[in-house]
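Shown here: the complex without one of its protein chains, the others still in place.
Right, subunit A next:
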Amino acid sequence: MKVTIDGQEINVEPGTTILQAARMIGGESVPPAMCYYSKLKGSGGKCRCCLVEVSKGSEADPRPMPKLMASCVTGVMDGMEVKSISSERVLDARKSVTEFLLINHPLDCPICDQAGECDLQNLSFKHGSAKTRYIEDRRRFEPENIGDKIQLHMNRCILCYRCVMTADQLTDNRVHGVVNRGDHSQISTCISKAIDNEFSGNMIDVCPVGALTDKTFRFKQRVWFNKPFNAHRNCDKCCGKTTLWMFGNEIQRVTARKDEYHEVEEFICNECRFDHKDVNDWVIEGPRKFEKDSVINQNNYTRNIEPVKIDTEKNILLGRDQDRKKISMPAVPLKEGEVKVFKEGNV
């Protein structure tokens, strides 16, 4: 089947979705995806980030589709023409979805464990606007303990349902899912149960944002200070193929390996993930590469790094010197208003 995306033609098998076709082409035309996950059955269609314009339905029925379509769940037709990045409407829709997603998502990237590998961060960078128009209250949740290894931070959740599908499809005795409706919906366990299952750790990996975090790694490191290595071990539960996140010689975190769309290649078991933090447990294959513009490449130790010398100009510190003087010298007279504020103590 022939499909054209942003003017680029490709032949694909019947049953391919627009998103998959776009990924085969690659580059700027690939729509962002927050809820679709190729490894999970039935995923996609929810976040609406991947909307595209179908400007020609097919060879047989060339009418354009009136609505924007979710590319992750729309199959291609022979002769279909799709506009992704080349459509104003699509860009507008992506901007809207980003705005909607950021309504309730706190901008706490500076303290979030997912910073640097967060899909929402990337989405906002590309399609977000610098200012928010939302001035109302945002929803807030207490952090929830859902087992001894996983921490749930609902504030950050964008309800992509990926973790729910992971739990559904990889683990038995599922105890966690979505409760409540609309923007009151939340990921939780039924009823405040712990998630206790050999494959539950994969939920952390599929979460596109920092809502589910690894308790053995939380707050240990910013990911771009870690050196990622591909490694493996003999495991009787899973493939045993992982990425190790090292700091010096310490293994700080173990995750599954992810492909260029940040999707896990093969799911791993909790033992590999949480219990093997000794270098001797692993056969290290070599450094792991990330896409060109990923912040994780900041710690690219495979490249020779020139030492940087910082010359602080004297003038830059001048203002600070003055400030210091002002603060410590009572001789500097205060204005009338300042005296009042000073006396009342609410400086």
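Note that in this section a residue touches a chain if its C-beta (ideal position, glycine included) is under 8 Å from a C-beta of that chain, and two chains touch if they have at least 3 such contacts; residues count from 1.
By our rule, contacts and distances are computed from a predicted model.
The hidden chain: which UniProt name fits, "Heme exporter protein B", "ABC transporter permease", "NADH-quinone oxidoreductase subunit F" or "Putative DNA metabolism protein"?
Matching the unshown chain against "Heme exporter protein B", "ABC transporter permease", "NADH-quinone oxidoreductase subunit F" or "Putative DNA metabolism protein" yields "NADH-quinone oxidoreductase subunit F".
For the full complex, which residue in A:40, A:54, A:76 or A:158 touches the chain that was left out?
If we include the chain that is not displayed, A:158 is the one touching it.
Quick one: say which of A:100, A:141, A:247 or A:261 touches the chain that got left out.
Once the missing chain is taken into account, the touching residue is A:100.
So which of A:70, A:118, A:170 or A:223 would be touching the chain we can't see?
A:70
Please pick, from A:185, A:216 or A:294, the residue that touches the omitted chain in the full complex.
Hidden-chain contact among the options goes to A:185.
Give me the subunit A residues in contact with the hidden chain, please.
Counting over the whole complex, subunit A touches the hidden chain at residues 44-49, 51, 66-68, 70, 73, 93, 96-97, 99-101, 103-104, 133-134, 136-137, 158-159, 161, 177-178, 180-185.
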